[in-house]
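If you scroll down you'll find the structure; I have some questions about it.
Selected chains only, in their assembly positions.
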Amino acid sequence: MKDIQNQTDNRKVSINKVGVKDVKYPIIVLDKKNKAQHTIGTINMYVNLPHNFRGTHMSRFIEILNKYHNRLHIDTMSDILREMETRLTAEEAHMEMTFPYFIEKEAPVSHIKSLMEYECTYTGILKGAAEEYIIKVKVPVTSVCPCSKEISEYGAHNQRSHVTIEVKMKNFIWFEDLIEIAENAASSPVYAILKRVDEKFVTEKGYDNPMFVEDIVRNIAVEMNKLESIEWYHIESENFESIHNHSAYACIDSRDE
Amino acid sequence: MKDIQNQTDNRKVSINKVGVKDVKYPIIVLDKKNKAQHTIGTINMYVNLPHNFRGTHMSRFIEILNKYHNRLHIDTMSDILREMETRLTAEEAHMEMTFPYFIEKEAPVSHIKSLMEYECTYTGILKGAAEEYIIKVKVPVTSVCPCSKEISEYGAHNQRSHVTIEVKMKNFIWFEDLIEIAENAASSPVYAILKRVDEKFVTEKGYDNPMFVEDIVRNIAVEMNKLESIEWYHIESENFESIHNHSAYACIDSRDE
Amino acid sequence: MKDIQNQTDNRKVSINKVGVKDVKYPIIVLDKKNKAQHTIGTINMYVNLPHNFRGTHMSRFIEILNKYHNRLHIDTMSDILREMETRLTAEEAHMEMTFPYFIEKEAPVSHIKSLMEYECTYTGILKGAAEEYIIKVKVPVTSVCPCSKEISEYGAHNQRSHVTIEVKMKNFIWFEDLIEIAENAASSPVYAILKRVDEKFVTEKGYDNPMFVEDIVRNIAVEMNKLESIEWYHIESENFESIHNHSAYACIDSRDE
C-alpha cells in the first residue's frame, strides 16, 4: 500500500499541532489522600509536523494510549511524550487530559462526608529537551454579593460561581492544593451534602464573607504570588448571577505585564 | 437517475418520524407588543414514512423552508405542515422551532429598560385532519431557599433557576403570558439590567418571598389549572443550587393522572 | 430548628418528581466480559410528593448515594429505590444513571485491540410494588448514503451517526447486546484504532453496505421485534451529514400504535 502520509509536501508550511482530539479513555490519576483514583479522561494528543511531510500517522497516537493502558497517569506522561516524539518523528509533543476528579469532603458542622467532583486538566508539552507541565482545576464555589448585602435591609443575592486556576508548574503541585486555595477565596465552598446544621453554617458564613467576582480572583492571586513552584498562573471566576441571566466575570493572568 | 428513496421496502416497519434536524434559519415570530420579532430558529421537520417506502426526500424539507423564507412564523405553520404532508406523501407532519425571544422589561424601581432573552419553542403536529400546537418557554428566575432563611440568623442561599412551561394549546396563548406566570411563581424575576435601587428591591423581595423548587412548580400549576385554553401542561424547575454542585429539580405534568 | 419541608401545603397540587439532578458520582457497572467496570455516573434521583407536604428532603438522596458508595450498580438499584421510597415517605421513586461505558474491540483485519466508549443510561422506577427498568445506549456508527453511491460515478458521502436504542426490559439485557445490534444495523461500526489494512476494510465494507437513516432504524426494529425480553423500544438515528450542516434523523417507537 502506498504511504500517502509520507509523501513530500511542497507548500512549505509547517503545522504547529496535528493529532487526535476528544479521545475518551479510562485513566488513573494521582490522589493526594488515596494514592490513585480511577476516572475517565478526555484526551488530546498532538505533535508538530515539519513542512516537508504531508501527514502524520493518527493511529499511532491511539497505539501509544493502548500501550499505557492502566498506567496512563501523570507519572507516565513524560514517557508518553517521548514516545510520541519518537514514533511520530516529531520535535514537539503535546498531551492534554481533562477528567472528573473526586475528593471526599466533610460538611462543616455535622462532619458528614461526601464526594465532590472537580473538573481537572493535566497538560504536558515536550519541545526538544524541555518539558512543561500545566495543571488546571475548575472549582464550583458560592459567591455572596457585597453590594447587595450592603444596600439591602436583609438578604443578599448569591450564586454558584466557577473558579478556574491554571498554572505552569516548576515543581509538582497537587490539584487538592489549588482547589483549597479556590475554595478559601470565595464566600463559601460548595458541598455535595449538607444537613440542616451545615446549611445554617454555610448560609451565615457566606453572608459574613461577601465577595465580588473581583475579590475572588484577587484573593487567589495573592496566594499564587506566594507559591514558588509556579512559573505563571491564569485565574478566572465566572459568577452565574442569581439576579441576572448573564455572568459576572473576572480574570488575572500573571503573564500580562 | 435511479430513485433509491422510492424503492419498495419489505421490512414491514413503518417509521414514526423522519426528516431534518438542527437546521438553523432566520425566522419571524409574533410579538405581543411589537407585532413581529426577527430571530434565529433551530428547526426540526419530520414526517411519518409508511412501511412500504424505503426513504423520504430530505431536500424537500429545506425547499419548503426556503419557500416560506420571510414568512416563517407561527401563522404560516399550518400551511407548512400541509405542504410537508403533500410534498412528502405523508399522513403526519411535525415541525419544531426553538429560538431566542426578547422582551423589553423595566427594572422595578429605576424603570430603566433592557432586553431579556427567553428560549422559546413552537411545535406543530399534523395528523390527517387534526392539528396540534404546543408551546414551550424556558424562563430564568431567582429562587431563595425558605429552609436556609428559616434556620439561619441572617442571609439565605439563593440562585438562578430555570423554569420550563410547556402546554398544548386549545386556543392561542402568548409566550409573554406564560413567561409572566413563571416569573410571578418564583422568589423574583431576573433582569438584564438593575441599578442599585433595583438591586436592593429584588434582594429584599426575594428574601421576603422564599420558594422551594416544589413551591415554584406548584404556584405555576395553580395558575395553569385556571386557564381554559390549555389541553395539558408540563412544568419543570431546575435550581442551580448555590451551596451545592448539583441541581434541585421538580416537575408536574397534568397528563400523569 | 423548624422543619419547613414538613409544613402542610394547601395548594392541593401533588408533584410528580422532585429531587436532585446532575449529581456526579463514581459508580461500578456490570460488564459482560470483565464482570465490573469503574466509571463516573451523572445521576438524577426523584420521588413523588403528595399534595399535602410542602417539601422533600434533598440531603437524604445524597445520603443514600453515600451509603451505597462502592456498591452503586445495577444490582443494588432495587434496594436504592426501596430506600428512597422509605426514607422520603414516597410512593414512587425514580433513579437515572448516565455514564461512559468502555468495551474492548478488535479491529477487523489487524485484530489490534482498543477501547470504544459508549454513553449508557440505566433507569429504575418504583411505583408501589412494581419496578421498571429501562436501559439506553448511544452508539456511534458510520453511515454511507445509498443515494449518493447510486447516482455518483465514484465515491459516496458518509458520516458519523449516533444511534440510540432505549428499551424497557422484561428480563435483563446487556448493554453489549444492544450495542452489537446498533453496530450491525449501520454501514460499519466505528473503532478507536484502525491500521491501514483495517481502514481499507471498513471503507470498502461501508461502500458495500450503504444505509439511509431510515434503513438503520428499521434494521434495528426488525431485531428488536425478535427479542422477548423487551416490553417496548424507542430507536433513533441522527446522521451528521457530511454534505450538509444539519442532521438527517429518524425514529421508531414501538409504543406508537
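Residue numbering begins at 1 within each chain, and the chains themselves are lettered A, B and C in the order written.
The working rule: contacts are C-beta pairs under 8 Å (C-beta built on N, C-alpha and C of every residue); 3 or more make two chains touch, one makes a residue touch a chain.
All values derive from a computational prediction rather than experimental measurement.
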Oligomeric state of the whole complex, in copies, if 3 are shown: 4
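As a convention for this text, only the chains that are shown with their structure count from here on.
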Greatest separation from chain A - chain, by CA centre: B
Per-chain CA centroid nearest to the all-protein CA mean: C
Shared interface numbering between chain C and chain A [over half = same, under half = different]: same
Between chain A and chain B, centroid-to-centroid distance (C-alpha), Å: 34
Gap in Å, rounded to a whole number, between the CA centres of chain C and chain A: 28
Shared interface positions of chain C, touching two or more other chains: 1, 23-24
Partner chain A, residues of chain B touching it in the complex: 116-117, 140, 142, 144, 147-148, 151-160, 188, 190-192, 194, 196, 199-200, 202-204, 206-207, 240-246
Footprint of chain B on chain C - complex, ascending: 1-2, 4-5, 9, 11, 13-24, 44, 46, 49, 54-56, 58, 146-147, 150-151, 212-215, 217-219, 221-222, 225, 238, 245-253, 256
Of chain C, residues touching chain A in the complex: 1, 23-26, 38-40, 59, 62-63, 66, 69, 100, 102, 112-115, 117, 192-197, 200
